[in-house]
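Please read the structure below before turning to the comments.
A protein chain is absent from this complex, but the other protein chains hold their places.
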Amino acid sequence: MEMIPYTVEAREDTGMNNAKLGIWLFLASEVMLFGGLFSAYVFLRLGAPAWPEGGSILSVPIATFNTLILIGSSVTMVFSWTALKENDFGKYRLYLGVTILLALLFLAVKSFEYSEKFSHHLYPSSSTFMAIYFTLTGLHALHILGGIIVNGYFWGPGSKMWTSDPERFTNRIEIAGLYWHFVDLVWIFLFPVLYLL
Amino acid sequence: MTESNNHHELVFWRKYIFSQDHKMIGLQYGITALSFMLFGFSLMLVMRWQLAYPETPVPLIGWLLGDDGILLPEVYNSLGAMHGTIMVFLGIVPLAVGAAGNYIVPLQIGAPDMAFPKLNMASYWAYFIGGVIMIVSFFVPGGAANSGWTSYPPLSVIATTGQTLWLFGMIALITSSLLGAINFIVTIVQLRAPGLTWMRLPFFVWTQLITAFLLLLAFPPLEAAGVLQLMDRLAATSFFMPSGLVVSGQILEASGGGSPILWQHLFWFLAHPEVYVLILPAMGIVAEVIANNTRKPLWGLKPMIYSTIFLGFMSFTVWAHHMYMTGMGTTISAFFQTTTMIISIPSVVILSALFISLWGGSIRFNTPMLFALGFLPMFGIGGLTGLPLGLAAADIHLHDTYYVIGHFHYVVAPGTIFALFAGIYYWFPKVTGRRMNETLGKIHFWGSIIAINGIFFPMFIQGLAGVSRRMWDGGAGYAHAQDVLWGNEVMSIAAGMLMLFQIPFVINIIRSIKHGEKVDDNPWQATTLEWTTPSPPPHGNFAALPTVYRGPYEYSVPGRDKDFWPQSDPEEGA
Partner (left out) sequence: MNTASGASGHARTYLLVFGTLAMLTIVTVAAGYVSFPAGLGIAIALVIATVKGSLVAAYFMHLLHEQKAIYWLLLFTLLLLLIMFGLFIGSALDQGGIPSVS
């Protein structure tokens, strides 16, 4: 598929390559996906006679810990990209590896949180608040899982491209990073909305 | 740029099944979508039999419906819901965007392919999977989804298993549309040929671009809504279930606290822009065909383009005009009535520009042009009958009657579908190198336009009389419907005729692939880029990527020998 232009180099009048525009379009649609869910949250909350304070049901310390993990994984993600730009493949692998591990840790903490709720007989069907909580965090967790799969591919088999086409590979890591930071960004809003308000 | 004919032969399944060539994917979309449309239409014929001849055995396929061959009310509901779903999401959108857009857009902008060929393939297969899920849902206990194509809760939440499959199918279809939309926007923004500036883009490409933005940004909230409804159905949440709901005389076990209206907001946030997804590509096709067959530049191309952009934006702000009957307050209602009246302006601008484009042209009345000309008044009727529905006071009377059905079918059936027929007849020579038969085409057109008006016009009469759109017996049980019941048989006979008049079309397509009149690369003497490459275009589309020197509709330019001036023709001594 080498015949398609602007896969690596930027088009002069738009200043972008294809993948850069593509990922931002995808993220725009993700904004609308989570935006729709947040709107639903606001709509239901405004109509509810009473609404529990998140912290009285959910564990704020655990979620704070998870927030820090996710922010940290964003930093390592961005470092793995700059490592490639410095031509340091070893460092790239190290940082991307840490990113993946932090993401796994986030999921582990999340599943501990879920099982804690289940053991107290709190299910999605328990209340509208629990329904929103499980749906929003569940969908977010799926996005984390997607990120782990993508990053895992680029850590392992996908990294072969580094030897054949390093510039394109660097671009790919940048794109994967943009997605990963977005997942982080969603959590930054989910955290106060669900746990603190 | 690069050598575009790479000659190593692809094995069968890479070339025809898991193809990454936008032309093959476009054809896959086209064939699948046309089959679904035929299927969706057949469902409606079964329903129309019941409406015209209540509780008499359905001929031919009655044995599928049980021993006595009578269409039961619950099956009627399934067929209604699936007719809407299939026609909109599996028929028209894939045909207008997936097929026409996929095949033509890269050719019209002088690109070797779509920007992301693998994504393009994934998009088709997600669509295919969505379609398979929808078909399978007919065979689960309780049958396919039966809560209307809008799937309003609480009915849809307590409905049979078919609804769960409907939701999974929709999520696959939404995924397909999102992937496709990203691909279209990147392709149009990034892969335009040198010299193809924004104002030199053919109108069809503009409509596809705006359509892609609508799909990209309006579909995700429906995906969110689909996820919430799946949670309601599978995890017993109550996003859409109010407290204390009584079903069959018993209070329903649910945590409650949800809102059925929330679903309507999320659903119509997509489904109103979706209306423009259905109509914009159709307008694009009609504009191409009219410019070509009047041999004139389009009148007011720039205002048309700006109107399309404005239309795209406004379509996000009108959705709750589907919801006047939900107990909405007067302030919000006034807001949505205002935006609804405003959005009719750009549609009228586009339609008027197309009408005025006919003025003083030496019109060629070939089959594509006939369908394009048919589109104009039909879409006009559809659009104008929508105005009373956009005003809350009139909507109180007309809401949920056959008037609504008549209105939106005039927009999408003799509107969009006629435009799609125009597109098929117009671009068939590009795809196959042969022209479709004109006589069969004219039979197809005249038969269809008469029959289709016979179906949808009586709906206005019934609707104004107050007949509900959801009656299994067509209103026979209601006193106020008695005077207009004659319409049911008229509509059903017209529907049968419409089916018969599709036979020449099917024969024409199949016959013309092998035996159609052979034509050169540019049989319509058109100006846009797709006609500068061989028919069918080779892999990579253009031997050398073209450069563009002028606007898309340079027809009958004074002082030139030929009455058309291709976009990629280098300036010759001018």
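Per-chain residue numbering starts at 1, and chain names A and B are given in the order in which the chains are listed.
Here is the rule we go by: contacts are C-beta pairs under 8 Å (C-beta built on N, C-alpha and C of every residue); 3 or more make two chains touch, one makes a residue touch a chain.
Predicted model only: the values in this text are computed from it and were never measured.
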| item | value |
| --- | --- |
| Neighbouring displayed chains - absent chain, whole complex | A, B |
| Candidates B:V140, B:M328 or B:A543 - the one touching the absent chain | B:M328 |
| Sole residue of A:R93, A:K117, A:H140 or A:H181 that reaches the chain not shown, by the stated touch rule | A:H181 |
| Which residue of A:N18, A:S74 or A:S127 touches the chain not shown here | A:S74 |
| Residues in subunit A touching the chain absent from view | 14-16, 20-21, 24-25, 28, 31-32, 35-36, 38-40, 42-43, 46-49, 55, 60, 64, 67-68, 71-72, 74-75, 77-79, 82, 85-87, 177-178, 181-182, 184-185, 188-189, 191-193, 195-197 |
| Sites on subunit B contacted by the missing partner chain, in the whole complex | 189, 217, 221, 242-245, 257, 259, 261, 265, 269, 316-317, 320, 326-332, 335 |
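Rule of thumb we're sticking to: only the chains that are shown with their structure count from here on.
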| item | value |
| --- | --- |
| Centre-to-centre distance between subunit B and subunit A (centres being mean Cα positions), rounded to whole Å | 34 |
| Subunit A-facing residues of subunit B, complex | 1-4, 6, 20, 111-113, 115-117, 178, 181-183, 185-186, 189-191, 216-225, 227-228, 231, 235-239, 254-255, 257-259, 262, 265-266, 269, 540 |
| For the subunit A and subunit B complex, residues of the former touching the latter | 1-6, 11, 14, 16-18, 21-22, 25-26, 28-30, 32-37, 39-40, 43-44, 47-48, 123-128, 131, 134-135, 139 |
